[in-house]
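What follows is a single structure, written as structure tokens, with notes after it.
Only one protein chain is missing from this complex, and each of the others stays in its spot.
Now for chain A:
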Amino acid sequence: MSTDVKKPDGEVAKADLVTATIDGIQVSVPKGTLVIRAAERLGIDIPRFCDHELLDPVAACRQCLVEVPDGGNGRPMKPQPACALTVMPNMVVETAATNEKVAKHQQGMLEFLLINHPLDCPICDKGGECPLQNQTMSHGPGESRFEGLKRTYPKPVNISAQILIDRERCVLCQRCTRFGEQISGDDFISLSERGALSQINIYASHPYESYFSGNIVQICPVGALTSVDYRFQARPFDLVSTTTTCEHCASGCQLRTDHRHFQVKRRLAGDDPEVNEQWNCDKGRFGFYYGRQADRLSYPLVRRDGELVPASWPEAIDAAVAGLKAAGASSGVLTGGRLTLENAFAYSKFARAVLGTNSIDFRTRPYGADEAGFLAAEVTSREIDVTFTDLENAAKVVLVGFEPEEESSAVFLRLRKGNRKNGTRILAVAPFLTNGSRKLGAVLVPTAPGDEVQALDSIAAELDEGTIVLVGERAGLVPGLLPKVREYAAKGLRWAWIPRRAGELAALEAGCLPQLLPGGRPASDASARVDLQAAWGIDHLPDTAGLDAEQMLAAAAAGSLKALVTAAVDLADMADPEAAYAALASDDVFVVSLEQRRSAVTEVADVVFPVALLEEQLGTFINWEHRLRPVNIINTDAPSVMTDVRVLAALADALGSDLGMRTPPQAQAAYYEITDWEGAKPGFTAAAGAPAQAGGEGLKLASWHQAIDDSRCLDGAETLRLTAPAPLARISPATAAALGVRDGEPVMIGTDSGEVVLPAAVTASMVDDVVWAPTNSGVELFRTLHARPGDRVRLAVVKTAGGAA
């Protein structure tokens, strides 16, 4: 089972320590430590603006100047910025605590910073949590002697759809520009002009486009950078802060979520050095409005005479129970990939112990034949193995079916740090060198979708012991790819599976797969079932093989599956959304849906239960490292406090059974009671035979989700959506030439089922005879084309007639 164990830090050898004296106190720090960090260790407060522990020093603001009576060589130095001065043996440093000159430097510097600062704290979003305000109070002069003219500017200026700058507030610390350059790699902001008129600016032809732009708002030490979403929304001192975990991807970034009057006002990156350090992506920061849309469900619905009508909870439970009883064990559960461990566990137990079926699957997305078996055998019950820190320190990382910047952005940032600081060699097995890969300094292993197995073999010499292979959600689509990774793992490399959605690891551990019981027990293993029966105090667990997601839908369409319980399923995520919709709409299948908002499933459900939002419940995510990530209650005044666990418990009660848990904490406790399985793990044998090659006419389709797209998770985050990359159809120059396509002109990607039109982007690194398009940006690609990555599609120039494209 995954546990949150911190690996022991490499003990610093005595020889690598240097000893210096700060304010008369001796301190020993590792070689290369900066004076400001050494002072922090001693609890000595040195004010600063430009210094940031995760950014390279710039020594621009001069606020942290200290006196150095002895530089370690017996000679005094002129006043030095503590943020850029490396501790030397026998160095003597004096801060404001012991040296009046330093106190004067600091007062003088703050006085300088304030002469051109507007002092509009009462209307500034930063007021109340502002380092400039705070440090002026703690280290600044009480009064300014400045009586002249301040610099002023028209305000504010948009540097992107989301980010605004009030230039007169800026103290030119360059934290934001250094973040863009050093951390995210999106160096589209820079200083322009000079002297006191220096200002943070964007290129005339290019807005500040970055998935990480919100971080610059957070690290701005004044109120110069603000977000459109949060500007003038709240005062920091009115906010209540809660530490929690982001629900948008499997990185599990720590968040600080601030709410006021029981409404979330903003989310900030939490500080978790092991996971997201102090950063997060804009999706995690600004994508939290989905639960407050008009489609939010607040009461149960029951279908009567073909119409969904509001119902009381007892009425809805009676209706659901009637349908589920009639179906008996001919029922299944689809859980989606976004549930917490607690909720997923409740569904898993509900399926097995209450409905009596092994038909449960969390993979409401395209998947291949190998995937479930591989995940059950190789991913479930893993201890923390490959970590974010390992990625940073790895000699080599290979990305397969995984686009970190789009699909797990904290992984992207850590890989970039590794590449920048430690020279990590990164290889991207992908159809083209994406912008994200370029920022990682990655070497492209040009690979058409479906050819990843051969691609891995072609770089076999690179796959040594110092290598970490990261496989993404799409790897499961490629026959033989996951077994191939395991094959190389046997030779010494390490690997990790990084799904796109936050709940997939938890769903695995909870046993939301047909062949997998909770805690890594094989469903087909009688002793595992007996073990679980004993733990759960029940006589029987189903021993028949369950159906997976696509099989369940096929069975529902065929009339052989009588009932389906769905949890937060978005049909658009499925490989064939229309077939899934038709299956659920079949009169023969009774659909009970537990969801937060009206969806396509609602339209065809027989009973609908509204369930609590993530911000209204406790829970746990398991991130791709297998690290437990706690979810905390933000909003204690929710309109619906019925969590999935609670609704399932009520259903179980009415079905004459006992789920054994009614709240997420009880579910968590119940889960940990059954994680002690020491018997056989699920086995996995790779399917024999060479992977099938998709032959045929046309181009191979490559596609993945862009981080900011039309996902329902981002509903309401309209400003964020404006920062999404424009959808493009990428093809290689040779393919473009062969098809007569010019860069930028509209092209049609089509199959017999449908077609989409996108502007062509002729991409030099693109593999020939492949077209890439985003999965859900402007158009639902899979729904329209009835095609999955690797399938063949047609591509043609859209003839423009009379100026109409």
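Here is the rule we go by: a residue touches a chain if its C-beta (ideal position, glycine included) is under 8 Å from a C-beta of that chain, and two chains touch if they have at least 3 such contacts; residues count from 1.
Quick note on the criterion: contacts and distances are computed from a predicted model.
**Student:** Could you tell me which of "ABC transporter permease subunit", "Acyl-CoA dehydrogenase family protein", "Thiamine pyrophosphate-binding protein" or "NADH-quinone oxidoreductase subunit F" is the UniProt name of the chain missing from the displayed complex?
**Tutor:** The correct option from "ABC transporter permease subunit", "Acyl-CoA dehydrogenase family protein", "Thiamine pyrophosphate-binding protein" or "NADH-quinone oxidoreductase subunit F" is "NADH-quinone oxidoreductase subunit F", the UniProt name of the unshown chain.
**Student:** From the list A:Ala196, A:Ala326 or A:Ala680, which touches the chain that is not on show?
**Tutor:** A:Ala196
**Student:** Which candidate, A:Val58, A:Ala97 or A:Ala234, sits in contact with the chain we can't see?
**Tutor:** Checking the options A:Val58, A:Ala97 or A:Ala234, the one contacting the hidden chain is A:Val58.
**Student:** Touching the absent chain: which residues on chain A qualify?
**Tutor:** Contacting residues on chain A, toward the hidden partner: 57-63, 65, 78-79, 84, 104-105, 108-109, 111-113, 115-116, 145-146, 148-149, 151, 171-172, 174, 190-191, 193-198.
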